[in-house]
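Working notes, structure below.
As you look at this complex, bear in mind that one protein chain is not there, while each of the others sits in place.
The block that comes next holds chain A.
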Amino acid sequence: MDHRRKKVTKTEITDLPDCLLEEILSKLPMRSPALGQCRLVCKTWLHLISETYFSKIQFESHPRMLVKTIPETYRSREIISARIAEGVNGRTFQVQRSKKLVPEKELPTANFELVNSCHGLLCISEGKYRNVIHVCNPVFREHITINVNRPLPFYLNSFGLGLSINNDKYEYKVLRTFCLRTNRSAPGYPRAEIYTIGTKRWRRIGNPHSCIEKLDFNTYVHGYIHWIPDQKLLQFICSFNFGKEQFGQLPLPPTYNGNDVRVKLGVLKDCLCVSVPEKVGSVDKFGIWVMKKYGIKRSWIQQYVIENLYPDVGRLKFYEPLIFLSTGEILISFNGEFLACYNTKMKKLVKKSTITQTKGGIHAIAYNPSLVSLNVVARGEKVRALPEPKVTLC
């Protein structure tokens, strides 16, 4: 690829100030060739593109999501990256750009599950027992690989990626929760470890109330991740703060009785929100509650009611709110089977999304691309680029 191109006569020196260059670069689409190439232009550009303030101005106007289809076979061929936009002229939401991330090209492995994402970095777990995780920036196709301690099959690992900000020091951390069992059938004791990216080691921290099972679409608010504990009677929401490295509990909405565990978490305008089943007479509804003041039980407000549920109520597990648009529409995941748009004014599902069509299930997580380079934030780790050159052994 490195054969000389025909020489082009050089135009005269154009000296654009950095702030103007930055604006031009911010117009480039989130596509690795364009931005990756531009880092090689000269030292100024490399610096500009690595700068965090540049990564802030980009890509924030629309929520974006990653959707993984879960086919019957364990291996997954791709995940879909979709950008959702507000509909114009009364039209419902639009999928503005949909791109496929292909394992072994933009992602390090094909045998993986989506964990979550935080400030542009994506966390995925590999293998059936999740003994390996990868933290990637798909924009640059960079990734690091982290192996867990004591990778025994019955530990049942689960993870969450977060950012800790202490005195202007930014650190990405991975939380691991696992159920310690002496053998496969014994009861489990929840344990936790944390890995600060760049330090190359796991540290034991205090025990969680409950292990993470799977993080919902987006639960990262104010430096905490949140999850619903795996319990028969729900009494609280679990939280973990990446700065303090502490577990916590948050109250559930006041009308919720704890019996029906079809509860999903989300984020609405920087507030934690929760979708809980509410039975009115014999009619099933879901309430979407928002915790206006973080940690305060009295501040739970019912923001929306989702009714006229999809006919097949018997099978219904959950309505997971994903993206809230200012038009009053909510992109939801129905039972983890398909994505659809719910209109809160018309009070019904208005559009089934074509982001992905699969007979199996789907798992969607929030993801906002950024130009945070692992070469910068993961100093000390072996940062690999994808695809790696093939090593031929002979």
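Going forward, a contact is a pair of C-beta atoms (placed from the backbone, for glycine too) under 8 Å apart; a residue touches a chain by one contact, two chains touch by 3 or more; residues count from 1.
Convention: contacts and distances are computed from a predicted model.
**Q** Not counting the visible chains, the remaining one has a UniProt entry; which protein name from "Nucleoporin Nup43", "SKP1-like protein", "Nuclear pore complex protein Nup85" or "Trafficking protein particle complex subunit" does it give?
**A** "SKP1-like protein"
**Q** From the list A:Lys68, A:Arg141 or A:His226, pick the residue that touches the absent chain.
**A** Touching the chain that is not displayed is residue A:Arg141.
**Q** With respect to the chain omitted from the figure, which of A:Pro17, A:Pro187, A:Gly206 or A:Gly281 is a touching residue?
**A** The one listed residue touching the chain not shown is A:Pro17.
**Q** Counting contacts across the full complex, list the positions on chain A that touch the omitted chain.
**A** Residues of chain A in contact with the hidden chain: 1, 5-6, 8, 10-14, 16-17, 20, 23-29, 31-34, 36-46, 140-141, 375, 385-387, 389.
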